[in-house]
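In what follows, a structure is listed as structure tokens, so that the remarks can point back to it.
A selection of the complex's chains, in situ.
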């Protein structure tokens, strides 16, 4: 826990009043509905706005507080704005080089060429921003932020304007940012899927207040938080690659509760990987059923139930030592007599590999 | 044709700026003894000449020289035979500093002076006169680098008065005021050193008021006022 | 008395001239600037150069040529006379014409760059909201170019107030008609009536200052209220 932030900010009727800390490694998601103060907070952390009632300490270094306020350009952060905000007077390459040139050579982790390649900008380098499509613009903005080799990356919904294919291409690199470079990222988003995939830690903001904060797997399965009740709700598991099915191109992932079989064979034996299981992809049965296309079936113990609405319940189960969510109808719950403590089988239709 | 804006009994009189103060005095005296009203229109003589050419609504033109009135008369833009010399200007070498200029003008420039102001010899009669004086003393070429020229005699005076030029050839009328002592030091240049600075007036539009005013300008009362401002009269 | 009554008349005349001129300048300058900011025409740089030309000519010289054109022998003067009017030289109308020509670049240039920075997007949005070209020009382009209009109006107005050479040439220095305050001060200076020159200059500066400060103050307030 070594990034500490504390701010009290007033904007018209809106009051942002937060005091939280987050790990200085990995991706921390800042999650909250529109207008909850995410951008306001990110700007304060970046040093773009000065708020006297503020304190910020990153990895032992105080950026605001004790009478000190470091201006934005002295903070070793990079910022991807909610709108691409490219420099209109520079072409794409010069936009990328702008920050790159201002970083001392020995501090550079990534070259302009690499950023171009990572974000697929090869054909755009000579173009001016006004000729780019919305998604192209945002890709350039991300590449530009990477080019300052930041020690801390602040991203304000950077993928909102991208199509799924582009997102899929960019996400792995964003992931590798903290894996290979150890750059912590503070990532604003309102898509749970993105957060589940990218984030290790989650700060939940609502109407200017931090409602809860904690590691993503716990946060996602807490039935007292809204996260476990969104249509995308799901659980995250830490697993290890245990082997492969060469014939069907499957990878076996072991965790405390059993073994997953997931499509693909891109991982290495023994590698640690996280998987996400959406609540809507988990069905419950009383017996272990055969002759089904569902490959992943685990014994599970019901821990807690919460009403979703008149017709559905969310069930938290324990599988091994990890929590699992399952959204089922009240009718099924009644028919199967789902209750805390009950032994059941969880059928997992689909497992999403995270980084 | 263009006189609609003016009330009957009023006349518009164009006057060279440097004569304006004197003429204003003359007008006050004139208006005190006649039913007419005089409106003064100030400007440089060259500008007035151009404007008269282009239909300016003026009745009388008090020029700073004799050349422009003569030209206008010849071009038929002035009433033939109405032209006369109303005043003769006197040239002085003046400095606002006490004792800077010797009263007899000898030596002409007692100290090294950075700038000596004159009016533009091409445009202003006082400038031409100053040039003649310097030429006569063989100083024109020597002093070339020190000369600063005003577009008109008014500016030459400002150069000196503001202290930017130590001394300058200006009009006597600029330093002399009726019943007032003269500031600084001056040399009243002998009139034989330059050709006379004749200032002429010409009638542009006939009217009773205009004739009455011109008659007044020639009167003894007017002459007294002119002398008070340092002009001589023919 | 501190003021000649003639000076007060000159002061009033000056502000009247500046107001009318500014009004006309904005009226003519706005569409011109708009056109210049938006036309893709390849030779517009020629028009831009022509608009900026009056700036480069000494005002007295400009005035001299205007005098010739507007006077009773000049083409415009004769045209007007032929139409039954008075040639505009030596009249208030003449001053307005001269001032408009002289101050045109000060209005067109800031407006043009303001329009250019507004960009196309807000106008496109307005178009999709049913606003015709005129409509969106007045309801979107003009308000968004606000700072540019302020600059244009202030420069145009102030420049007309301070104008001297043109006015002196084509106006003929006629009290109550064409004798504006700049000429009045000049006359005082030339006539060595420094006292009245100082008083009138001070009055002009004070008035100008109050006016400008007021405009800028209001502009600031206005923008703050909008926020």
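Just a few scattered comments:
A, B and C label the chains in the order they appear, each numbered from 1.
Simple rule for what comes next: a contact is a pair of C-beta atoms (placed from the backbone, for glycine too) under 8 Å apart; a residue touches a chain by one contact, two chains touch by 3 or more.
Just so you know, these numbers come straight off a predicted model, no measurement behind them.
Although just one copy of each chain is shown, the whole complex contains the chain kinds in the amounts A x2, B x1, C x2.
By our rule, only the chains that are shown with their structure count from here on.
Viewed as a network of touching protein chains, the structure does not reduce to a path, ring, star or complete graph.
Centre-to-centre separation between chain B and chain C, using Cα means, comes to 35 Å.
Between chain A and chain C, the centres computed from C-alpha atoms are 60 Å apart. Within chain B, not a single residue touches two or more of the remaining chains. Listed in rising order, the residues of chain B touching chain C in the complex are 2, 4-5, 12, 17-18, 20-21, 24, 39, 41-43, 47, 50-51, 53-58, 152, 154, 157-158, 174.
Within the complex formed with chain B, the chain C residues making contact are 64, 67-68, 70-74, 77, 86-87, 89-91, 168-169, 172-175, 177, 183, 187, 189-193.
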